[in-house]
Each structure stands twice: as C-alpha cells, then as structure tokens.
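Each remark here refers to the structure printed beneath this line.
One chain of protein is taken out of this complex; the other chains stay put.
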Amino acid sequence: MVAVEKKSKPRVGFFGMTSCKGCYFQFLLLGKKLIDIFDSLEIEHFWMLKEDNELGEFDIAIMDGAVSNKDNAEFVRKVREKSRYLIAYGTCACFGGIPALRNDVSGFHEKVYGKPIKLKPLQNVDPLDMHVKVDYHMVGCPVNEQELLNVLRDLLLGKRPGEPDYPVCVDCKKAGIRCLFKDGIPCMGPVTIGGCGAPCPASRSPCDGCRGKLPDANWGSEYDLMLEHGLTKDHIIQKFAKYARIAKPGRVKGK
Amino acid sequence: MGGPISSKYYLISKKDLQRLLDSLSKKMPLFAPVKHGKDFNFKRLESGDKLDIAGYTNTEYPPRGMFLPEGEAVLEYNKGKFSENFFKGKAAVFGIRPCDVHALLVLDRVMLGHDHFESHYKRRRENTLVFPLVCGTPGENCFCDSMLTRNLVESFDLLFTDIGHHYHVEPGSKAGLEIIAANKGLFQESVHKAAIVEVPCKKKLDTANLPGILAKARASGVWDEVAKQCVSCASCTFSCPTCYCFSLVHDSGIADPEHVKVIRELDYCMLLRYSRVAGGLVFREPRKERVQQFFYHKLAYGPENEGRFHCVGCGRCITECMAHIDITDVIGRIRDEHDKRK
Partner (left out) sequence: MSMINGNEESYRPALAAVTSVLQENARIRTLGITFRLDAERKSFSFNPGQFVMITLPGIGEAPFSMCSSPKEKGHFELSIRNLGNVTDGMFRLRKGDVVGVRGPYGHGYPVQEMKGRDIVLVAGGIGFPPLASVVEHVIANRADYGKVWVLYGVKDYDDVIYRQRMKRWSKAKDLEVRMALETPCSKWKGCVGVVTKLFNKLKIDAGNTVGLSCGPPIMLKFVTLGFEKLGIRDGDIFISLERLMQCGIGKCGHCNIGNKYVCTDGPVFRYTDIKNMAEEVW
C-alpha cells in the first residue's frame, strides 16, 4: 500500500463530525511546525482554515468526531469514497468519545430538548469504524499532535504507520515521571493506549483514559487497584465507561 | 575498571569531596544522585551544584542511562551515506551502589561477550569513571545479601564508604590512582580498610539450584496467579538495572523525511509489541508467558548464558510494581511448591 505519490504533494482534507473540535484545534497548536506540513502537503479541505472547501479527491482524509446522526453517516461515507487513506482523528472518531455517553441514557433527546428535533439522530453515537473502513486510529482527547506529524511523515515515506499498542505507563517511564500509584493516586494509565507522552501524570493528575482502552489491559487487576486506593465501585464504573466504554467491569479473569 | 590495585587507602572529608566533584565536573559530564521530590535519580552535576544525598538509599531509575541511554541516535543516514555516531570524551558517575555496579558487570557479559560486542555500550563503558558508594542500611525492598551483590572487589575506579565526617576511599584502577595523585591536597592516607556496620536486608531470595527448579516449574499455578495481578505496565523491566532489550527505530522529520536517525530505544518483553512480527503474529501473547519471560531471564536463562544471575537484588521491581508483585515472594512460592513435590 502506498498512500501517496512521491512526486506531487499529497492532497489532505480535514473534516469534523460530532465533536468539540478540540482535535481540530490541536493541529493548529503545532505552531511553527505547520510550515513543514504546508511545505510537504496540500491542505485542500479545512473548514476552520479555508473559505473555499471543495470535496474533491484526497490522498489523506483526517476525520474528527463521532457519527451521531444521518447527515454525519452520509458525509463520512462520501469522504471515504473519495480518499485513499482515512485517519479517524481523536477519541470521538475512534471510540465514540464524550458524545457517545448518551448511548447509556435512554430518551436522551427528549430529556434535553423536551421534544423530537430535526437532526435525525442515530440510535447510538458511533465511532467511524461502524460506518466506514478506517486506516489509522489516532486516539486521544485531544490527540497528540506530534503523533499526527509522525503519521504524515510515515505516509510520505510510503510506510504503513503502526498504532501505539502499549500502555501510558511506558510514556510515563520514558519521561521520568514518578508513578502516581506510589503516591496513592489511582490512575488509568495501565489500561489506556499510550503514545501521548503522559502530560496528565506529568502534572500529577491521574490518567483519565482519554486515549481509549488498551486491548491487552488487565481490567480485573486495575479494578482491584482502584478499590484498594479508595475509589467506590460506582466511581470506578464511571471512569471505565467514560472513554473505554466498558459497561460492566467487575473482577475479570486475568489472561 | 580493574582489580584490587593498591594496598593503600585514603580518606576525604565531605567538604573536600564537594571540591573534588566540582573539579571533575569541569573536565567531563559528572552524574550523581540528585533528589527530586521523594526520589533520587542520576542527574548531571554542574560545577557548583551541591551534592546532597541525605536519605539516599538508591535511585528510582537505574544508572543504565549513562551506558545505554534512552533514545540514543546510533546511526545516521543522509544524502545516501550511513554514518555511525559514537559517544565522545569521558564521563563519571558518583554514588552508584554496589548492586548497580554488579548490574553493569552483568551488562558487560551481555554486551561485550558472545562473539560480538555492542560498540556504543563499549565506548561509553570504557570512558566512564565509576565511583561507587557502599551501602550501610539497605532499602525496604533490597535483597543484595541473597544475590551476593553487596560487596565489590573489582570494577570501580574509586570506592567510597561513608564513615561519618569522612569518606573512606579505596582505589580500584589506574585511573582512580591518577585522580588521587592529581588532587593530592584533598586526600589523606589511611592504613585501615573501611569498616561499617552492615545492616542485613529484610527480604531474602534463596538462589540454591534456582535455574533447575525454574526449568521444572513452567506449568506451576503460581505463574497464573501472578498473571492475574500483572497489568503489563512494564515498570519492572523499566526499573531493572540489568534490563537492556532495545529496538532500533528509524526517525525523521516531516520536513526532510529522508534524513534519518536510527534511534536505539528501550523495549520491554512485558509488552505485546516486543514479539510481534510483520503480518501481526505475536510470538509471546499470553500474559503468563510474558511474566515468565521476565523472571526466567533474570534467574534461569541469564545464569545459563552469562554465568551469573541477572537479578542483583536492588528491589526496584518490587518498589515500582503497582500490582504488588514481589520477586522474592514469587520465587518463594515456586520453591515451596517444588519442596512439597519432593
């Protein structure tokens, strides 16, 4: 698989579905590094940066946000058809994220709006995966913009970028951060996908799991550790449900 | 590095040690334990930085970083040419504990033995002065007594022992003697060998016949119990002074993707990615096998390949494990099971 032609600049499009647009902004926070990006890539579609946005053909489509209504679903399919490589950008796009919390509450729209509304909401807020094939899951709430740079560079080299598959603990150790568990603070690091550089633990704030659940996670042991450090069962369930979308943790038989 | 090289001993006052470190730090990068919050870690001491090791047992992370630094660019590729980049000059590390020096001896056997040597480790090891500091009271999780790593007879340049107002100094190499000669005013001669009260370690690990016992214990239920607790965070492998496994990763910037640095990054056998090949197959997938790999490498494969245990009893893996897995306890349970079967 080669995402991009070497001679011409790859055509890149940024799109956003249902989200806070924080990941969208994260790209802009790259600051001076944006010059490198603009030199190597042609940004053809970006609602926040450009007035003229045409839905042409793209080499790389970067889609932020979850699919929460029929318009989202149609748009996502259209973009997928026109793109060679699709990045699900941010935890909303990869897992449903914060908007997906409404999946756990029935009659959500009536509760909030009091009557049916025009948006044609789907039964559930979905990650992009449930509607189109995704080539790369860039997790994070928000994303780590350095990861975006690395993925774009890999695509320029004709490489298939690998998604991080190790816990946040590895990021903490690399950055020389003292483990929060040692100070009695329960942290979601061991069960969360790493690659963020652990900015929250660096500020002595426990990882909240915003990068989604790590397939190798030992949920049972994490649950026990959180109980041991003073969290109630309800609080732990809330934490596990927020980004990881784990419905019933409990004591899981360790692998 | 060397063997017992002199029958003379020396004394240096704590004030004069500061002067010695100041003088050394002007000539080369000098690393010493520096306190940050609740932990000590090896950091560079610039000239004028005061050495403050009140309450120092051992560093949170091992001194591996001075010999196998994380993220070292070992190779570079630019405009069609490869060039291998090496550490230049000299360095020194003060305050490294005897168990950690034994860890360096283990790494020496791995990196410099077996037909090939790892050229970057070799360069750093040959050019770094080692000034260990003997332990009086061990830390809570130490078990160096069991692993026979409490004492050092070789492989240091100057061995320091805190005897109150002074440090006792034992030279261990030509380079050590040269430093004493170059700083004559700071050292006084002494005829006595260092004598301090050695408080025994609280934890114990019985190593008798351990590789043989482990060879028969692969199917033990103890490993299943450990795997249930383990969250595969890799803290143990990260904090172990004899863990050395690494990956070679190609890195380049988006502005010039073809100017490549090949980075040597630490990798951890606790993680799935460690044994994943192209195509996605993971050779060591079950958590139990990855847990076994750590223990077996330190206590069975290590002695089989390098002739000594890789575990030096520093206790860091016990301190760092948030899931309360304790190597002395695990091996104790394996041994109990083995003894019951006899």
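Going in written order, the chains are labelled A and B, and every chain counts its residues from 1.
Everything below uses one rule, namely that a contact is a pair of C-beta atoms (placed from the backbone, for glycine too) under 8 Å apart; a residue touches a chain by one contact, two chains touch by 3 or more.
Bear in mind the structure is a predicted one, so any value in this text is a computation, not a measurement.
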Selected from B:L30, B:L45, B:M111 or B:V130 as touching the chain missing from the view: B:M111
Given A:L157, A:I177 or A:I246, the one touching the chain that is not displayed: A:L157
Chain A residues touching the omitted chain (full complex): 1-2, 157-160
Contacts of chain B with the absent chain, listed as residue ranges: 74-75, 77, 80, 82-84, 110-111, 114-120, 218, 244-250, 252, 257-258, 260, 262, 267, 269, 274-279, 283, 296-297, 300-301, 304-305
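Following the convention adopted for this analysis, only the chains that are shown with their structure count from here on.
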Residues on chain A engaged by chain B in the complex (per definition of touch): 33, 36-37, 39-40, 149, 152-153, 156-157, 165-167, 169-170, 173-174, 176, 178-179, 181-183, 189-191, 216-218, 220-222, 225, 253-255
Residues of chain B that touch chain A when the two form their complex: 37-39, 41, 60-61, 70, 224, 227-235, 238-239, 252-255, 257-258, 268, 271-273, 286-288, 319-320, 322-323
